[in-house]
Each structure stands twice: as C-alpha cells, then as structure tokens.
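Of the protein chains in this complex, one is absent; all others appear in place.
Chain lettering (A, B, C and D) follows the sequence in which the chains are written, and residue indices restart at 1 in each chain.
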Amino acid sequence: MQVNEYKPLIVAFCCNWCSYAGADLAGNNRLNYPADVKIIRVPCSCRVNPMFILRAFQRGADGVIICGCHPGDCHYTSGNYYARRRMTALFSMLDYLGIERERTRLEWVSAAEGAKFAATMNDFVQQVTALGENKRLEDLRCKK
Amino acid sequence: MNNINDTLIPKIGVITDVRIDTPDIKTFRVVTPDGKKAFDHRPGQCAMLSVPGVGEAMFSITSSPTNEEYMEFSIKKCGCVTDWLHQAEAGQQITIRGPYGKPFPVDDVFAGKDLLFIAGGVGLAPLRSVINYCRHYRDRYGKIDIVYGSRSKDDLLDYNEIIEEWSKDNGVNVYLTIDNPQDGWDGHVGFVPNYVKELGFNTNKVAVICGPPVMIKFTLDGLCDIGFDKTNVYTTLELRMKCGVGKCGRCNVGAKYVCKDGPVFRCDELEELPGEY
Amino acid sequence: MQKITGDILIEKASALLSSGTVSCVLGWKKGEFGYDVTPAVFSSVEELERDFVYNDFCGANFSKYLVSKTRKLEGKILVFLKPCDTYSFNQLLSEHRFDREKVYAIGIPCEGMVDISKVKATVGEGISSIDTDGDNLLVSTLYDEEPVAVDFKSVLAERCINCKSKKHVAYDELLGEEGDVIENSRFDEVARIEALTPDERFAFWQNELSRCIRCNACRDACPACTCEKCVFDNPASGVENKSPANSFEEKLFHIIRAYHVAGRCTDCGECSRVCPQNIPLHLLNRKFIKDMNEFYGEYQAGEEVGMRAPLVSYTTEDLEPGEALTRRDTDA
Amino acid sequence: MRKCSLDKINLLFAEIAKNAVLYLPVDENDGSAVYKKWEDGTAYSNALNTVRSPKDFFFPQTENLMGFKTLGKTIEVIDTRVEPDDFVIFGVRACDVRSFDILDRVFLSEPVDSFYASRRNHGIIISMACTRPSETCFCKTFGIDPAEPQGDISAWKTETEVFFKSNTAKGENLLTALDGILEDCDNNEVDAQKAKINAVMNRLPLKNLTTDGFGGGKTAEIFDSPKWEELSESCLGCGTCTFVCPTCQCYDIKDFNTGTGVIRFRCWDSCMYSDFTKMAHGNNRNTQKERFRQRFMHKLVYYPENNEEIFSCVGCGRCLSKCPISMNIVKVMKEIGGNKGE
Partner (left out) sequence: MQRVGVFVCWCGSNIAGTVDVQAVAEALKSEPGVVFSTDYQYMCSQAGQDMIKTAVKEHNLTGIVVCSCSPRMHEATFRKTAAAAGLNPYMVEIANIREQCSWVHKDMATGTEKAIILGKAAVAKVNLNAPLTPGESPVTKRALVIGGGIAGIQTALDIADAGFEVDIVEKNPTIGGKMAQLDKTFPTLDCAACILTPKMVDVAQNEKIRIFSYSEVTDVKGFVGNFDVTIKKNARYVKEEICTGCGACLEKCPMKKIPNEFNLGMDNRTAIYIPFAQAVPKVATIDPTACTMLKKGKCGICSKVCTAGAIDYTQKDEYIEEKYGAIVVATGFNPISMDKFDEFAYSQSKDVITSLEFERLTNAAGPSAGKLLRPSDGKHPHTIVFVQCVGSRCEACAEKGKEYCSKICCMYTAKHAMLTRDKYPDTEVYVFYIDVRTPGKNFDEFYRRAVEEFGVKYIKGMVGKVTPEGDKLKVQASDLIANKQLHIDADLVVLAAAIEPDKSARPLATMLTASMDTNDFFTEAHPKLRPVESPTAGVFLSGACQGPKDIPETVSQAGAAASKVIGLLAKDKLTGNPCVASSDELMCNGCSSCANVCPYGAITYAEKEFRMPDRTTKVRRVAEVNPAVCQGCGACTVACPSGAMDLKGFANLQIMAEVDAICK
C-alpha cells in the first residue's frame, strides 16, 4: 500500500427498504468495501433531489451513487421509476457539461443483495479512483 | 487579524449573560473576550451583531452609554439570527461592529427639558438606553414621563427594572398598560396611543416614541391631537438599517439614509419623507 | 396571406375594449429607436392608438405576465400570442398558474422576430430607425448616408431560425391563418456539443457560464419559472444564492434552473433572448428536451393543457441512466 | 500631449504590463466586448463599450471580506484580504470614468470602504474618447463629454495613432515611464477628432434629453406620480439593469459555510429584487412599482440631493440595450420628467 494514495470520497444515497438493507446485509456477511463510501439513508430513491447530488460534489465528493429497490420492487410502488428518470436526466446533463459521467451512478440493490452492494461499491470506488479528484464540479471555497 | 481594518469587519463579542424578558424577547449582555465594552456609543445608536454562518443583524443598544462595563441588547425572536441568538448560552462568542447611526440629541435638544418616552413592546429596547442615560444625569433634565405598553403583562420588557428602579426615581413617572385585561393585572388596560391621549400630557416637552410602525403612527397622531408639535417628537427607524454604513442601498427613505441620517428622526423631518418607511 | 400589422391589432383591441369584452390589453409599446419595444398594459383606445406597436422586434412572450396580471388586474385581459407563446400559455394553464376565464387570447401569426444584436453586428452601432421593405429591413444609422438594407432572414433570432411551430395551440380568436408544427433543426447545436469530447464540452460550458452575472433575467423572463419563491431566493431552501461567486455556483444555478423547468420548458427561447451576456441558455433546456424526446418519446410541453410531463411520469421499461448515455453515444 | 503609432500599441501595452496588470476591452465571439487581462497577442477592441462596466475592477461582483472559524463557542476571525496588485485599465469611456466619481462618493465617504479604496489606490485609468457613439448614448445629458474623457490619462485613437494626455500625477508618472515608446506631439489631430465627435453628438437621437424635472428636492413632486405604475408594469424584477450599470452599487453581505469555516463575502445586490429591502420585520418596498421607483429616484433625485446635484447615471446606454423588456432610464426621464428629449 502506498502512503499517499488518493482516496476518493463517495456519497451513497440508499433507500431505506432495499439498498440500505442490502448494505446492512453486506455488513452482516462481512463483505468488505472501501471506507470511502459514506451512506446517507433516504426513504426512497425518489427522495434524492438533484440538488443533493450537486451539493455533495460542491462539498468535495468525488463520486455520488444512488441505490434503490429494483424496478418493480419499490416499497412505494413507483418511487424508483421516478428516480430513474430524474437521474437519467441529471446524469445526462452533467455529461453534457463535460463532467465525467463515471462520477455518478444509479444502481438497484435489493435487501438480499449484500454481495451486490459490496461489489457495486468496490467497483464504483475503483472507477472514481481512476478518475482522480473531482475538478469539474468543485467549489474551491470548500477545499480543505 | 490586526491588519484588518474596515468598518465592515467586526470584533469578537462574548455573551456573558442571557436574561429571559418575555416569551419572545431575551436580553443579552455582551463584552469583548478580554471583558471590556466593545466600543463607546451614544443613546439611540445601534450595533451589528452577527453569528458566522447565520448572518448579520442590526440591533439598538439597550444599555446606557453610562454603563462602562458592558453592552446589552434586548432581542425579539423574529428571524434566523435572532432565532440562533435565542438558543445561545452564556460563553457563546458572536461578532459585533458599530456603533452606527446618529444618537438622540440628549445633550443639546433634550437638555433641560421635560421628557416623555412612549414605547410599545420591544420598542422599549432603544428607549431604555436613553431613559437610563437621562436617569443617570438626572439633574440635566426636567420631569420624565414614561408610557409603556405591551400585549400582556408577560410581554413587558425590563419589568423588574421599571418597577424596582425607574418608578422609584424622583421626578420619573411610569405609566404601564397592556392591550387586554389579564388576571393579576390591576394596572391600565388599553392601547398605548389611547392611553397617551387619556393621560393628556403637558405639551411643553420632548417626546420620544418607539414601537411597531402602527403604534408610532397612532401615537404621533394622538400627541398632535393633544397639542404636541412634531418638531418636539422623536422616533427611531433602526429597523430599516442593514449594512450600518449607509452604502448597501437599502436604508434610504427618500433621500435620507437611516444609517447615516438616522435612525433617530424628528417627526417633522419624517413627515417630509415619502411614505415608505 | 394578409400580413398582421399593428393597425389590425389596434383595431381588434380597440373593438374588444370598447365592447367591454376585455378591460385591458397586454401589448407592445413603441420605444425610442424602433427596436426597443416594451410590453405594456393598455387600458384605453387612446393609449393603443398612441403607443401600440407590432413589428419585427416584439419578441417578448406575454404568457408569463398573465400569472401576475390576472391576479392584479380586474376584468378580462386581452393578450396577443405568437405561436410559440401559446405553448407557454397552455403549460401555465396545465400548472394552474392563472385563471383562463380572465384572459382573452388572440393568436397572431409570426414570421420570426429579429435579433437586434445581429442587426448591429451587420450595420454597427448607431441605429436611428428601422423600416421594413419586403424581405429586407432598412436600417438608418448615424453613420451611413443611406439606410442599409439587411436581409430579414439573416438577422432572425436563433429561436426563430429554429422555429418549432407556426401553430397556435391555444386562443380564443385567431388572426390570419393557422400554421403548422414545422420541421426544424433546433437540436442540431445540442447534438454538435454532445459529439464533442468531454474536455471540449467542459471548456465550452465553462466559458459560457463563466460570463453569467446572475442578473436572473433568464429566470425572471422564463414563462416556466413562475415559482412563488425561487429556491435560489429562499434562505430556507439551503441553496439560496445571489451571486455567481465561482464556477460551481454558476453551474449549480443553471443546471438546477434547467432541471426545474425540464418537461415544462416549451423551448420559447426567452432565456437566451434576455441574457445580457449572450449565454446560449436555451442549449441547456433543449438538452433536456432532446434527451426526454429520445429516451421517453416525443413530448412538447404546452401542446395541450393537462399533459403529464416526462419527469412526473414513468414506464416500467424506461432506460437506465447508463444505458441512456451509451445509447446516445452510439446514436451520435 | 503624447502619441504612439498604432503599430507600436502592443509594445506600449507590454511596457505597461511590466509593472502593472493591464486590462483592456477585448472582442468576444458573440460580438460583444469584455475587459480582459492583456497578454501578448491580446487585441484591443474597437467596440464602443463593454457589456459589463469597469466598476467591477473596484467593486467586484463578489468579494470576500473575511473568514471565520468556529470551535465550540469560540470564534476566530480570519483575514482573507489580499492586497491588490497595481493595475491599469485601458480604454475606459468617458461615461464610465464618471461612474468612478459617483462610486467614490459612496465608498470613499466616511466610513471609508477600505476594500474599494485600496483598489482605487492601486488602479490607473486610461480613458478613451468615443468616435462612434451609439444611438443609446446620452452621456451629454449628464454633462459628460465623450470627446474629453477624464481619468488619470485621457486618450484619443485615430486610424493610425493613439494620443495621450495625463490628468493626474499618477497618470503623468505612467506616461513618463512610457517615454521610450511615446513621443510628444501637438493637439491638432486630437482637436480635429474632438470636432468630429461633437458633430456626431449633435446627431444622436437622445441629444436633447435633459434632466429637467429631476434633481435634489424633487421627491415630493414626482414620488407619487401615477406614471411609475405604468412604467413599471412590465418590469420583470430582474437585476440586469443594475448589474450592467456602472453606477449601481447596492450590495449584500452574506455568509458561506464551507463546512470547515465561514466566509463572509460581499456581493452585488439589486434594488429591483423583490426581497431587496426585506428584513426580519418586513419589507417596505413590496411592489415592483416601489422598487422600480426607488432605482430611478435614487439615480435622479436622491443621489443628486446628497451629492451636489450630480446624477447617478452616466448615460452609457447599457440598460437601454440590455433590459429584457426595453424599459430604461431614458423612458423614465421622458415620462416622469415630462421632457420629450426632442
């Protein structure tokens, strides 16, 4: 392990019913993923406002991932469908502005998919690490 | 820190005491971290307090300039800065800059005259500074009448000071009133403007009014009805101050800038201004 | 086809005012130099005859004014709507932003409006008057002896070159003949930017948005931005901000603004028209429109009252964000 | 009077840029001009004026005043101030030069705004006469002569040469430092240009616009005019006019929480914004009519009343060309002042 290795900061919004439980299951099964991932619990993926995502980037996040129930499995029947459209629109817009699309992701993780949760996080961290620091959507005032 | 020197750059203040006055008004005692008064001021002047990250807000300095130990601010909860201050405890640091605005003409116009102070609600806050100043230099002034009213007994500011100190002074008369009858209140009930008219003061004196805009308007009308001349009536518009230095562009009423030309205005001066204060 | 002139509109408006059908008229008022017309409320025939004008510079979309004016003014308001304005009109009705009963809408045909900055780019500063002569504008300037002829088509506003529709989707009365939704290439520029590399796209937008002075003209002119209180003005929203303090704030404001009107934006182009810094803001809105058309099927906000915008509906078969981006790449 | 041939203008710029940051109007792709920092190869724009006024140099849209760090109940004030480098603004038009005097009266009056003052001290203004004024120009209304621009140094540009005249010691020092490039000359060509400019001025559509009906003491007369309602009827309440205006100086002081500290900054504000005068206890200008009136009363009545009858408008015409609805101070002056400007 290198000493000054770049560590990305990943904010993960997880819906309470599936993905947050999936993350718990990853824990129960002691499936490792990098500590760079910090989870924020939301009732449903449809609670995630694009503003939260931009806020995370502003404050220094290098990647943001939104996790929800699989399509058809939403606790609230349709929340993840709305989330899917919203995130598609937002991610596409960020991409249009030249912001690396690899910094954002939407994943469906069920309560039973602890392994998928860990694998997804490992993969996402790797992906964001490869990009390096978020320079295109940063707010210099918030740099340490 | 030392090389920063601009009127917009504040000093650190420490809240050393928080007194709960009414359900929505608290009085904060503020000194510098080394325990001194942040700056000298005159009665009627204001200071900008701020909470970093929350914002700045202008308050009239409630304590008298004659108090050389500390400053006091009576603050009503009505916005984000005041909300924050209301949950602050002793020991909390804030920032303070000032003093701002022209004071009451206590040493010239007021000198030797009988004085009538009329306040409503938290409007007593700016007047307390003048009242205590005049009480301190009691011999420089004539008779002092104070009419003060609020919604209820619980909403009367500085009640203890009024009862224990002001009303016991020689030549000082205090008239209290509340808007509606209340158990345990045997004083006057009714609105301040009406009470002032009922009391019917001798008009050879200087009057100072402070309170909510409506109350000021009706009280002023009331004073005129009983023969007061507007040139002898003062009020303060400190609520309109924002940056404190007359540059941010908000405080003007017509061509007058409250930060520079006020906040203390004579009512005849106000009369000349467009009606947007 | 008979060309709609100011006189025809004055006559129409005067008749409706006189008959009491409407109590005031939302129209354009003459300016100093021919091109600087101002939206105004006319309440008498005299005012109309004195000041009303309709020319090639009447770009302002009146639909938004109806939100405040129907609240403020008594009686029915006569409003003249160009085809693109009618989409905004419908969209606002869908959002219950004004009372249809308080408006008398007259659709007027539009051959496109002139962008004065293009005229100035051609003839220079110092325009003293502008007349129309067939397909040309005759521009008199302080520095030319003779009026300069400028081809009308060459100085059309960008939004008019890429006009999406000559059809009025709402009116009480229509002057002239009904037009059609027309073929247009309004998404070409978006596609061109999409085809750039991420670095180029970033550089493009960084340059454009860095010019923003946050005057809010784009927002305040936008007929979709009619919030009672904008989140950017609301201290309680947590994102309130007054100045483009740095490149993040510039992006945040414009991304969120475009996002908030996504699916509600009719692509009327007011944002770009009013931007004092000439930022092509419509390219942000059009990006959302293009994406939603491609991902969820064609949707034209304001086409009808009561439609459900793509972002407030869904199908179970929608694309995943990753799929959507990849598909767009391969399409491009 | 000194001059420099246009061929050598880049040498001149290079020489100025040795000791100070040099800003000058540069053409943008969209046909507008903007003040940019001069670097080798930067071309001086022929445009009449920039969209943003040069007030930004002294009163930037956003500037940090100070920082705070909080720990528990304690606060530490952090000095975030950076002493500006010396700079030169080249090509400022006569109208904009006047705007600095107008801003000075606000920011340099007691208590002095040291942020502004410091920038003023570090800046040298080289003005430039206007040879091709636009239809939107009405500087003459306010007694400004575009043929005789002020500033530390006045300049005139002809087809082949640029002429300079210093007006202040600061300006003179700079010209002296440029001795190697400049050569002394007579006034003939400049005088000829002035005559030309004056001839153009007499053709401007707004040449007869006057300030009649405005000025100190006019409040009572025009404050309640019914015209305000009419004029403000279609105002969108955006800040375009105020932000492109060279004399608008209203500001707000805001805090930004960075997560690890607080930055207190000052930014432009606009009296046209609905919440401009909204404070904890209410708003005394609730309607757009009141806000609209405030802006023009301030420029045309309140400011002159407090500043020796100097109007807070320089006739630069920016608001005329940039207002989304083409409402502007000229229309106000004509309607309210009752002068038709013809």
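Rule of thumb we're sticking to: a residue touches a chain if its C-beta (ideal position, glycine included) is under 8 Å from a C-beta of that chain, and two chains touch if they have at least 3 such contacts.
All figures in this text were calculated on a predicted structure; none of them were measured in a lab.
Participant: Over the full complex, note down every shown chain the hidden chain is touching.
Facilitator: Missing chain, whole complex, touching shown chains: A, C, D.
Participant: One chain is left out of this view; which of A:C46, A:C67 or A:V125 touches it in the full complex?
Facilitator: A:C46
Participant: Sort through C:V53, C:V261, C:L283 or C:A324 and give me the one touching the missing partner chain.
Facilitator: The one listed residue touching the chain not shown is C:V261.
Participant: Tell me where the left-out chain touches subunit D, residue by residue.
Facilitator: Within subunit D, the residues touching the omitted chain are 70-72, 257-260, 283, 286-287.
Participant: Identify the residues of subunit C touching the omitted chain, counting contacts across the whole complex.
Facilitator: Output for subunit C: 71, 94-97, 226-231, 234, 236-239, 260-261, 264, 308-309, 311-313.
Participant: Which parts of subunit A face the unshown chain closely enough to count as touching?
Facilitator: On the side of subunit A, residues 9, 11, 16, 20-21, 23-28, 30-33, 35, 38-44, 46-52, 55-56, 59-61, 72, 75-79, 82, 86, 118, 142 touch the unshown chain.
By definition in this document, only the chains that are shown with their structure count from here on.
Participant: So the centre of each chain is just the mean of its C-alpha atoms; given that, what is the distance between subunit A and subunit B in Å?
Facilitator: Chain centres of subunit A and subunit B, defined by C-alpha means, are spaced 53 Å apart.
Participant: On subunit D, where are the residues touching two or more other chains?
Facilitator: Touching at least two other chains: 252, 254, 256, 269.
Participant: For subunit C, what residues touch not just one other chain but two or more?
Facilitator: Those would be 245-246.
Participant: Considering only which chains touch which, label the overall pattern as line, ring, star, complete or other.
Facilitator: Other.
Participant: Quick one: which chain pairs are touching?
Facilitator: Pairs of chains that touch one another: A-C, A-D, B-D, C-D.
Participant: Name, in rising order, each residue of subunit B that touches subunit D in their complex.
Facilitator: 1, 3-10, 12, 50, 52-57, 78-79, 81-82, 89, 91-95, 239-240, 242-243, 245, 247-250, 252-255, 257, 272-274, 276-277
Participant: What does subunit D use to touch subunit B in their complex?
Facilitator: That would be residues 65-66, 68, 70, 73-75, 77-79, 81, 106-107, 111-115, 216, 219-220, 223-224, 249-255, 257, 262, 264, 266, 269, 271, 276-277, 279-281, 284-285, 290, 294, 297-298, 301-302, 305-306 of subunit D.
Participant: Where on subunit D does subunit A make contact in their complex?
Facilitator: 256, 258-260, 263
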